[in-house]
Each structure stands twice: as C-alpha cells, then as structure tokens.
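Please see the structure below; I have some questions.
The complex is shown incomplete by one protein chain, all other protein chains being positioned as in the whole.
A and B label the chains in the order they appear, each numbered from 1.
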Amino acid sequence: MARPSPARESTASASTGWRIAQVAIVLSLVGLFAWLASNTAQNLHSRGIMVGFDFLWRGARFPIAESLLPYDPTDSFGWAFVVGLGNTLYITLLVIVLSTALGVVVGVARRSSHPFASGLSAVFVDTCRNMPIVVQLLFWYAVVAFGLPDTDHASHPLPGVWFTDRGLYFPRLHLDGPLLPGVFVLVVGLGWAWTVRRRDQRRRTETGRSPHAGRKIVAGTLVAAVLVAATTGLRPSLEYATLGRFNYMGGVTLTPEFVAILVGLTVYSTAFAAEIIRGGLDAVPRGQWEAARAIGLSEHQTLRLIVLPQAMRLIIPPMTSQYINIMKNSTLALVVGYPELNFITATTINQTGQALEGVGILMAIFLAISLGASWLMNLYNQKLGLVTR
Amino acid sequence: MMPVEAFLRQDAEAVRPAPALVKRGWRKLLFGDVASSLLTVLISLCALWAVPRVLDWAVFDAVWRGNGQACFDAGACWAFLGAKWPLILFGIYPPDQQWRPIVVVLAFLAITLWSLPERNWTRATATGWLVVIVSSLLLMGGDTLGLQPVPTGDWGGLPITILLTVLSLTIGFPFGILLALGRRSEDRMMRWLSVGFIEIVRGLPLLTMLFIAAILLPLMLPDGVTFDNLSRALVALTFYSAAYLAEVIRGGLQSLPKGQEEAARALGLGRLATLRFIILPQAIHAVIPPLTNTVVVVVKNTSLVLVVGLFDLLSAGRSALTDPDWPSPYIETYILVGFVYFVICFGISRYSLWLEHKLSAGVQR
C-alpha cells in the first residue's frame, strides 16, 4: 500500500486530530488568561482599589538609603523608580567590570601549571558556585556590618581611611580653582599621543619595528597637565571623614549594604565568569599554542594574540547571559538592604497599594533590558555567523 | 604533471621512541621562573597571615560547648550551632513532632541515593519518588494521617528546601517538555506562546517572580480561593523550572537527527507514538547531565523564598539568630547553612559530571 511521504505530511497538512488538539490548547490558554483577567477586574472593582499611574507624580515621602542619582523624600514616586533603576544599573555595571577582570585572572590561574594558583582557584570556583548567592550575600553583610569594629574603635589601616561596622570611609578629593587649563593640556596631549600611536602601528606592520613614542607622550602630557594645573591655581585637597557624635561624616562612604552586594555579587559572578573563560580557553586546540610557540611567540603573546581572540567567539555568548544574570541577581540586594529597583518597587507598592502598576513597571523594565540584551546578542551572532546553543 | 608516486614515501618511517613524559618536579613548578616564584611567595605570605587568624577564630578561641554567656568576646561560637541545629534544620515545626521532618529528609535521601545508579532508572523508582513525595506532604501536614495537624506556615528548614525543589521540578518537567515541543512546533501560534512564556520567565529575576506571585496571585483568583505562602512560592518556582527545563530539553531535541522522526513515521507510528517512544526517550537521555545541573540551580534558588516569608533552611537559620541569650553568631550560622547547601549542590554536580562521562562513553561506540 502506497503512503504519502511522512515528511511532506508533517510540514504541509497535519491530521485533523492534531489540529484540533492544538486549537484546544490555544483556546484553553486564552480562556485561562481571560478568566484571570476577569477575576482581577472583578476583585479590583469589588475592593475599590484604584487603578492608574497618577501616583507616579505624587510625592514619595519614603527615604532611600543611598543612590547614585540625587533623591530626596519630597521627590515623586516616578523619580524613585528612576533612582532605583539607576542603582540597579550602577551595581550591575560595576559587578560586570570587576567580575570579568577577576574571572580572567581566576580562569587563567585555574589552567596554570602552578599548583597553588590552580588549586586555590579550583576551590574558590567550586565553593562559590555551589552555595546560593543569598547565603553568600548575607555572609558578606555579616562580615562587614557585624564583624568590623564599631565607630569608637574604628580600624585605621591607612591615613584618612577608617573601617567600621557603619561602613568604610575614604578621603574625598576636592579640586578648587580653574579646572580648564589642565584639562585642555590633557586632552591635546592625549589626542597627539593617539595619532602618534596610530602612525606607529601602521609603521610596525610595514617595518616590523615597534617604537614606543606614544607612551612617552602620554607620560609627558600627564606631567605637563599637572604643572599647568598647579601654576594656574588649581589646588587639590583631601576631605577626610571626621568622627561626629554618632558616625564618621564627610569623605567617601561605602556603606556595609553596598560593600556586601558589591563583594558578594562580584565573588559569585567571578566564579561563573572564570568557568566560562576557562571553557573558552580549553576549547582552543592545543595545536594553536604549539604552533604559536613554534613561530617564536612568548606564552603571554600567545595568550593575547592567538588564543584569546579565538576563545572570545566561544566566550562572548555565555558571558552575555552571565551579564544578564548579574542584573537579575542584583535584585537580591533586597536582603542586605541596598535599594535597587525591585526593593524600591516593593516599597512603592507598600506605600501606595498600587500593586498591579508597580509589578507591571517592574516586569516591563527587567524584560526590556534582558530581552534587549539577548536581541543584541542574536544580532552579534548573526554577524559572526555563530550559532548559540 | 608529476606522477603521484613522487609524493609517496617508499620506506617505512623509522620507529622513534615516544617523547619522554616531562614530569616537572614541585620545585620546578613552584620556582620555575620569576612569575611562578613571585606567585609562590605571594600566596605563601597571604597564607601565613591568614591561616593562623582563621585557626585562632575557628578552633583555638572557639567555644564548643556551653551557653550564650561563654560566647561573648570569644572566637567562633560553635556551641550556638550545637544548641540551635534543630531550629535551623527544621524551623519552627513543633519540637515534639520533629521526627516527622526527620523521616521526610531521610526518605528523600534514601530515594535519591537509590536512584543514582543507571540500572535503577526504572518505572518502579519513578513510582517510588511519587510515593515519597505524596507521603511526605501527608506526613508533614498530618491531618489526614490522624497526627497533630501542622499548617504549612510552621513547616521549615531543610524539608521546605527539599520539597520546593522536588515539587517544582516534578511539576515543571511535563510543562518543560510541552514548552520545548511547542517551541519547535510548526504551528506559529504554539511556537509564539511557548517562546513568549520561556523568554518572559527567563527574562525576569526569580525574586521578582516570587514577589509577583505573592502579590498578584491572590488578586487574580476568584473571591474565597486562596493560596498559602508555600503554594505561591511553589507556583513561581515551577514556572521558573519549567522554562529552564524546556531550554535544556530543546537542546536534547535539537541534538536528535531528523532521520529518527522520519524513520519512525515511515514505520507507521503516529505523531504521538513517535514522540512518546522514539523522540522523547532519546532526547531526554541525551540531556540528563544538564538536567542534573538544573537541579543544582533550583536547589540554590529555593533559598530566595526567604523574601516571601517562608522558613526554608536559610530563613530558619536567620530566625535562630534572634535569640537574645546568644551573641548572634551570624558568620557561624551562615557557614553551617552554606555548608548544607554546598554538600547537596556539590554532590549533585559531581554526580552530573560522572554521569556525563559515563553516558558519553556509552554513546561513542
């Protein structure tokens, strides 16, 4: 008995039973959503809950412990959201930079033949990856907020630096006087150094010699800029933190909350970054190392010029999702009291009762960022002709 | 044109000895060049500075037994853990009923150990899991078994962590399969629905999802229908597991050659039968190691439920710290809690590595 080819059947016309099943699934999902939506509408109505985004313009009145953007309780709820997003992005970017740098160190150390380096980094990676990030954050918070001495017995490792259970205090640099002349010298000098460097690079590809004129110009510029600034009357001064009645005041303060989220998230993310980088390096065939050595490149040069560029193609896609994970994990700042977007949304919902709106904004922001990032990643992959798995 | 023979070697290559296995000695490894020597000295100095301090705190100045008073102005307060471990491991479950969570934990431990070797992956084992899960829930609750009823609000510690992990994975798994199939379906509607669900869930922080479940779920259900905190957290965790499992399973589906489906269809198997007997068994078998890794992720994630007021292992540890008779040994408590998580997660990830090794050895014939 002749049968139609199965492949054709599956692409063109599916059997009616299958079709009905699919329609049924879709319909029941739509029904479910409609049911949930009607429940919500009903509940909102019967409980007299106000809906709308008017509250965004009302005064927030609640305090935010610390923020990158200026904030005062007289600002609006809308601005509080922006401030929260600012903190989220701030901590995310800091951790991305730090964990990538440290991840390279740990990842390379793990592959090194030095027994101490590889052993330590293996222990580090396994420990950090197998404990929940929340536990680690609370641990670091306990170390800073309950482990350091109190204000009256501050630890004083360097002049102008105090470590207490209320935070880490550093001097703040103030510049008084005209800033422009020094900056002008700096910009001109660096611009010149950049053009010289471009020229030298071109010359190196042609002649093989590598002059280092650019570096000398940079050094000269720095000296010149400082001299010019000093002669035109720019006076730097350090503002030290001073002990007030309750706390050290002034200077730069890193609160225990900030330190805990920064250290905790960086340590955790470093372990993951290190594994990704190690995976990328491992995937570069051994022959590449050997060939590079054969043409006379040093180990450092091999890593920088031969292996890393190849490993990058394998490292970048998982690193992107790792970066999105960092942003998602930054919401855990809640447990150590650092006010990021999720925390501030929770507070807003509490103060206003506008749960639907708050949750909607929160979801929209996080989805916009993470879906946007993966969309960019897809573009990048298409450009490189890579396939993400 | 030259004859081909010109390129062919006429004589056999002389047999050369295998290159000697260079075994560099410790001295060479530690002090082979300037960089290694510097590293060695640096690490040794750090160790010399840190190790005595840590030892002093953790061992020599530590308080091993006694009450809270002994712990003031001393090193690590291990006595606190000695006094509080039932509270940390089992939360505020009524103390005279604590044999119940202990039995639950032991039952899960036993069935997990039993399921490790490949030869025990049978239908009977699956049924065993089901029996353990259901009877654990009944035993913890107690009303149906005629024991003292304990509301879910009083459950706590390790059983919560285990139950949330196991339940979210077992409930999430079938959904994960459906989503993975939907994502690869030819029907545009199904594909969009699946992709939409997976990407939204994966795009949101789990904390935000728990928060949404805690706040919005009650608003979306009709009057009078309520969920307790545990079920709400479970809903969020299940969504999360389903989306992540779906992506893993999709990897398995993608790894299958198209010929498998075509051959099955050619043999006259229907679509469902093809899926059930040919595609899914192979696809899932191929991704068992990454599935095991997902378990690690979910175990770690259960610790987030502390933000919705559930007493899992971590929050139980935190609440133990409120006793004013003790000087709140935070670091010791978090070390204990972290260690329990570490044992579970490290164990599973090692198992996953071993499995990967073993399974791939079986495939590459």
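Worth a mention:
Following the convention adopted for this analysis, contacts are C-beta pairs under 8 Å (C-beta built on N, C-alpha and C of every residue); 3 or more make two chains touch, one makes a residue touch a chain.
In this section, contacts and distances are computed from a predicted model.
Per its UniProt entry, the chain excluded from the display bears the name "Amino acid ABC transporter substrate-binding protein", taken from "Formylmethanofuran dehydrogenase subunit A", "Amino acid ABC transporter substrate-binding protein", "Aspartyl/glutamyl-tRNA(Asn/Gln) amidotransferase subunit B" or "YtkA-like domain-containing protein".
Taking every chain of the complex into account, the chain not shown here touches A, B. The chain that is not drawn here is touched, among residues B:Thr112, B:Thr170 or B:Ser319, by B:Ser319.
One of A:Ala24, A:Met50 or A:Leu93 touches the chain omitted from the figure, and that residue is A:Met50.
Where chain A meets the chain that is not shown, the touching residues are 41, 43-54, 56, 61-65, 69-70, 73-76, 78-79, 81-82, 85, 145-146, 150, 165-166, 244-247, 249, 255-257, 334-335, 337, 339, 343, 346-347, 349-353, 355-357, 360-361, 363-365, 367-368. For chain B, the residues touching the absent chain in the complete assembly are 94, 151, 153-154, 214-215, 218-219, 221, 223-224, 226, 307-309, 318-319, 321-322, 324-325, 328, 330.
As a convention for this text, only the chains that are shown with their structure count from here on.
Chain centres here are Cα means. That of chain A falls 25 Å from that of chain B.
Across the interface of their complex, chain A is touched by residues 24, 26, 29-30, 36, 39-40, 43-44, 185-187, 189-190, 193, 199-200, 202-208, 211-212, 215-216, 219-223, 251, 254, 261-262, 265-266, 268, 271, 296, 300-301, 303-304, 306-307, 314, 318, 328, 330-331, 334-335, 337-338, 341-342, 345-346, 349 of chain B.
Residues of chain A touching chain B in their complex: 3, 6-7, 9-11, 14-15, 18, 22, 25-26, 29, 36-37, 39-40, 42-44, 46, 113-117, 120, 126-127, 129-136, 138-139, 142-143, 146-147, 324, 327-329, 331-332, 334-335, 342, 346, 349, 355-356, 359, 362-363, 366-367, 370-371, 374, 389.
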